[in-house]
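Here the complex is missing a single protein chain, while all its other protein chains stay put.
Each chain gets a letter, A, B, C and D, in the order it is written, and its residues are counted from 1.
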Amino acid sequence: MKDTSEGYVTADGRKIGGVVMEMKNITLRFGGVTAIKDISFDIREGEIRAIIGPNGAGKSSMLNVISGFYVPQEGEVWFRGEKRPPMKPYQVARQGIARTFQNIALFEGMSVLDNVMTGRLTHMTQGILAQALWKGPAEREEVENREKAEKIIDFLEIQHIRKTPVSRLPYGLKKRVELARALVSEPTILLLDEPMAGMNVEEKEDMCRFVLDVNDEFGTTIALIEHDMGVVMDLSDRVVVMDYGRKIGDGTPDEVRANQEVIDAYLGVAHD
Amino acid sequence: DLVFPDLSYRTGPYAAGGIPFSDGYRDYFTLVNERDGGIGGVKARVIECETGYNTEKGVECYEATKGEGALVYQPLSTGITYQLIPKVSADEIPLHTMGYGRTSAKNGEVFKWVFNYPANYWDAASVAIKYLLDENGGDLSGKDITLLYHNSAYGKEPIRTLENLAEKHGYNFSTIAVDHPGQEQKSQWLQIRRERPDYVIMWGWGVMNQVAIQEAANVRFPMENFIGNWWAGAEHDVTPAGDAADGYKALNMNRIADYPVFDDIQEHVVDAGLAAGDGSNVGKVLYTRGMYAAMLAVEAAKTAQEIHGTADITPAMMRDGMEALEMTEARMEELGMPGIGPEFSVSCSNHGGSGGGIVQQWDAAAGEWKPLTDYIQPDQEVIQPLIEEDSMAFAQENDISLRCNES
Amino acid sequence: MPEQFFWGVEVVLNGLMAGVLYALVALGFVLIFKASGIFNYSQGVLALFAALTLVGIMDGQVPFAHLINAALGTEIHHFGWHLPALLAILLTALVMVALAWAVQRFIFRHLVGQEPIILFMATIGLAYFLEGLGDIMWGADIKNLDVGLPQGINATIDEVTYEWFGYGFFIDNLDISATLIAAALVTLLILFAQYTKQGRAMRAVADDHQAALSVGVSLNFIWIMVWSLAGVVALVAGIMWGTKMGVQFSLSLIALKALPVLMLGGFTSIPGAIVGGLIIGVGEKLFEFLIGPMVGGATENWFAYVLALVFLVFRPQGLFGEKIIERV
Amino acid sequence: MLDAGRTDQALLEVNNIEVIYNHVILVLKGVSLSVPEGGIVALLGGNGAGKTTTLKAISNLLASERGEVTKGSIVYRGERVQDLDPSALVKRGVIQVMEGRHCFEHLTVEENLLTGAYTRSAGRADIQRDLEMVYDYFPRLKDVRRSQAGYTSGGEQQMTAIGRALMSRPEMILLDEPSMGLAPQLVEQIFEIVKSVNENEGVTFLLAEQNTNVALRFARYGYILESGRVVMDGPADELRENPDVKEFYLGVSEEGRKSFRDVRSYRRRKRWLA
Partner (left out) sequence: MLYREAGDFKTSYIADSQTFPIRFDRWRYYAVLAVAFGIVPFVINDYWANAVLLPFLIYAIAAIGLNILTGYCGQVSLGTGGFMAVGAYACYKLMTAFPDVSIIIHLVLAGGITAAVGVLFGLPSLRIKGFYLAVATLAAQFFLVWLFNRVPWFYNYSASGQITAPERTVLGVAVTGPEAPAWAAYLLCLVFVTVLALVARNLTRGKQGRQWMAIRDMDIAAEIIGVNPLAAKLSAFAVSSFFIGIAGALFFAVYLGAVEVGEAYGIQKSFLVLFMIIIGGLGSIFGSFAGAAFLVLLPVFLKNVLVGGLGWPSDLAAHLEFMIVGGLIIFFLVAEPHGLAQLWRLAKEKLRLWPFPY
């Protein structure tokens, strides 16, 4: 594992930059339950960082800490070299951190297009009066953002369901729409919480392609929780392993795979 | 035919009061049709329209019936009255609000189309105080009188009058409000129990009356010192409290008694199967009042027929009839309802009648109201300036020029 | 000033009792909300309907007499019997069970799995319907209800406290019976909900209709059960309030007094209904007593809501309501 | 039931059913399948293929989603069960574990399990014993049995849901995506449990799965559903060897398993969709 704060180039030629986000000694408790115990790790610019661990280890909680939804009792979050002051989730989002959710959190009452457009909200600035008038700036803004949204919709191949209410979509497509919503905000960091759960291999392949393309084309940094070890090991540059709120491993996929503690707590016997 | 709309409410929170009133109102017209062949030979037609005591429905009813040639409106709701005052003035249809509505409409100089004879709220307040004066040998100074009122425009009506009267007679006046609908009056009655006023006057309507009387009994407030206005003095107001309500007093603008006219109604209307209700309300307080209202309308129509020499009168003629209405003992006797109301005559400037009212008392054992007094005349010295003030303000706001002076 | 103090105590005591009466209405809401997530707007009308039916049965009124007479030109009104109160209450309870069945069969069976607001709307439709039905069945005039509950000041308490403190406290007999009945009712309902299979199923249904169906809980049965229970609770509330104010339309408006109680205690908590009722009762009476005179009185209607609102800002699910689980 | 091995008697028979949502959306276009008593049958297929819908059609949970079976028949133990309500079906021994867990959030884990026994009229002791059985299968649940289910982790909820179904002493469990969101170890564990429940208690399983790999290792027979139709079926071992299945559902092609990093090129289309 490279330890410099400067960037390096991976085997397949992608550039990884310095640390953009760093979690320092995070501890998170719910009443008596300690979901996260004194965990530190960092995320580098442009890398794909996986977080794995058994169910209930605290992975989703960690993402929630990053996006500001949970406020840890102890510890600090550093973003772009600065300590992040207490923030509301929407402020975090406006810093360019987008995410998807473990239990799909789409807006069920809206169409796919509208859902994707909500991802552009942070980029839209027209005031309420302009919108009431519609003609003029508001419409212009709408069209500009619509173009961006359509690009992502094309990219993720969901054009045909653009106008469908999301409540009618099958699970896999919903996940894709969620990804679209996150991507369209042009994030610097993208947090994915089990993006491939509930998919078959074919769909997972699709999804992997999207994730890699995003990382490649837009240089987006990605933090990803996933239970499919094949996916994790193939995709990620570095992996954090959590168990019962503690960090039990951190390193390249190969390092992690070889870690006995990780095997005991999570992987079980490798069955590849 | 002559059209008399009946804006009734047989549903909703005030149905208990609306039903007997409407029954009486309609039955009397039926009686006149059946027994006398109509008014001056023309049949009366009553169009009943349910308002549910709801202002919007009231407006709908008004608009729906006015095209039918309605002669006079009797909405039995202060809220609807306020809606209709501007409308009837524009449409030139008379409005009769008997003992409710806008008090200052008594001033016919300002309110050409609105009548509120034989009495109004301020009269009622004054009558109550007059009665108490009589009870106390003409001196109320130092006495504590509390007004328990429905917290609405209606309930607030008597406050000014009672305040002015307090100045004049030297009693201590206080008020206690009850918010609509008034099913819970614990704190109000605890307060009364604590402060032990000598008298409680009540301006209530609907469920507030029943609960107040029950609570008064619960705190053992002496019933004979508890006086309701005439919308708080019907049978259904006291019966839920049972024997405990015995002795409760209330005002009335019309006397209830076993009038001969009831026999006619029984014969020509109820037994003929033409009654508006099931006939069980005949003779009750609000039934009698409804019938009284109808009688006043019929008499006004007759007067109008005389004035204009035609049986087929228009709303404008009806108005003239109302303005020339004269109720005498003899006339009431003739109609089979001697002494049902005070004697009064209407004039251009006075649309409010004499303002007299009686005090009646509930006899729980007999299950009936017993009149205690004859018609007591209110203190016009106090009321008239108030009416003048309020109606003039209205005239000013609405650019109305006064009528009666020039003629 | 001891007098002021005694008055205050009296106000508090009476507030507690008034609170119990509110809670009786709130209980019905809680039951249905707990078991189905339905915010039952018609609970007040249910109480009215129950009370009307009770009076009708006691007095031997012919149901739909007005309609029958209007249609057939007959003149029937009464069967001419008078039933003892207890029997009439039992019969009315049966009517409420039948009503529960009908409500389930014709309305909620078809709305399984719908959003709460839709279910809420359906109860509004039901409220309209029952209001009309009650009027057509039994007439819209005021009826007296007397099942033999004592009413008025409790003389013993008055005398005893007068001896002790030199101030006789006012406690209403009806309130005392209401308190006893409410206490018994709440205890039974709590035991039922927490410790029986049906009670557990009821709570399961509230959480997730689909999942409850999938484990074989019959929504139909559970809902008929809770609507029956709510109907019986409504009957009790109807008796209490009807005794106080006569049985009439305004009885249905007592629901408005129950809402702040519900909100404060939590929509899903049976003990919450009682505690909420007590707090609201005392709060509004004290406010009216202490502050009311300064602002012109008649504050009770809004004060109850504002009080509940203030509580909610600190505990959004009410005092005892189930915590809203927010996770992503 | 000592010998709960494979018998060839069909316990459940689904004949050519059509399902429509909201009166307009046709989802199943004639699906037939049969499940033998004591078997484990897997229902495979992509997202939106109609697996969940099929299971819900069987357990009669469609009505609450405004869906209905418009054609075909569903026969359980020789009896048409389409018109029964779900609880009647549970009483007959068919219970569904729904996709996405659907635990009763506000009930504790133990209370969740107890509701599973709702349709049974067994005594306290019996139920207590079954509870112990479930805790034996899922020791983790014992630790969290007093927590509100809403706060437990995804895996715990999945266990609760399966345990809850077991509490009804079913003859047949319809299992919808049991592996979704579970750690690999746990997936393995849950399937092991399915297998042992199948063997020890004689419970028949019909499971809808995305994780074809695991499903075909534990199931004995499989159906593959695409766009509301059964496109392929056969014994699990045969399906596993089928090149199409290998490529599209198992992610292994002729050259062996390839890395997810290398799947960037377009692949060939499924033959049956052409």
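The rule we apply is simple: a residue touches a chain if its C-beta (ideal position, glycine included) is under 8 Å from a C-beta of that chain, and two chains touch if they have at least 3 such contacts.
All of these numbers come straight from a predicted model, not from anything done at the bench.
Asks: Need the list of shown chains touched by the one chain that isn't shown.
Replies: Hidden chain contacts in the full assembly come out as A, B, C, D.
Asks: Among A:29, A:80, A:146 or A:246, single out the residue that touches the unshown chain.
Replies: Residue touching the absent chain, from the options given: A:146.
Asks: Decide which residue listed in C:9, C:85, C:124 or C:147 touches the omitted chain of the complex.
Replies: Looking across C:9, C:85, C:124 or C:147, the contact with the absent chain belongs to C:124.
Asks: For the chain left off this view, which of C:144, C:177 or C:301 is in contact with it?
Replies: Of these options, the touching residue for the absent chain is C:301.
Asks: Which parts of chain D are in contact with the chain that was left out?
Replies: Residues of chain D in touch with the missing chain: 20, 22-26.
Asks: Kindly note down the residues of chain A that lie in touch with the hidden chain.
Replies: 67-69, 88-90, 92-94, 98-99, 101, 105-110, 114, 117-119, 121-122, 124, 126, 128, 131-134, 138-139, 141-143, 146-147, 150, 181-182, 185
Asks: Which residues does chain B use to touch the chain missing from this display?
Replies: On the chain B side, contact with the omitted chain comes from 8, 10-11, 19, 48-50, 52, 54-57, 59-60, 62-64, 66-67, 78-79, 82-83, 85-87, 89-91, 102-104, 151-153, 156-157, 160, 179-180, 276, 386, 390, 393-394, 397-399.
Basically, only the chains that are shown with their structure count from here on.
Asks: With centres defined as the mean C-alpha position, give me the chain B-chain C separation in Å.
Replies: Inter-chain centre distance comes to 35 Å.
Asks: Quick check: how many Å separate the C-alpha centres of chain A and chain B?
Replies: 74
Asks: What are the residue numbers in chain D that touch two or more other chains?
Replies: Answer for chain D, listing residues that touch two or more other chains: 151.
Asks: Mind pulling up the chain C residues that touch chain B in the complex?
Replies: Counting only chain C, the residues touching chain B are 7, 10-11, 14-15, 17-18, 21, 66, 69, 73, 75, 77, 135, 140-142, 144-146, 151-153, 170, 172, 241, 244-246, 248-251, 253-254, 257, 284-285, 288-289, 292, 296-301.
Asks: In the complex of these two chains, what residues of chain D are touching chain A?
Replies: Those in contact with chain A are residues 21, 25, 44-49, 99-100, 151-156, 177, 180-188, 210-213, 248-251, 257, 259-261, 263-264, 267.
Asks: Can you check the complex and tell me which residues of chain C touch chain D?
Replies: Against chain D, the touching part of chain C is residues 112-113, 197, 200-201, 203-204, 206-218, 220-221, 268, 322, 325, 327.
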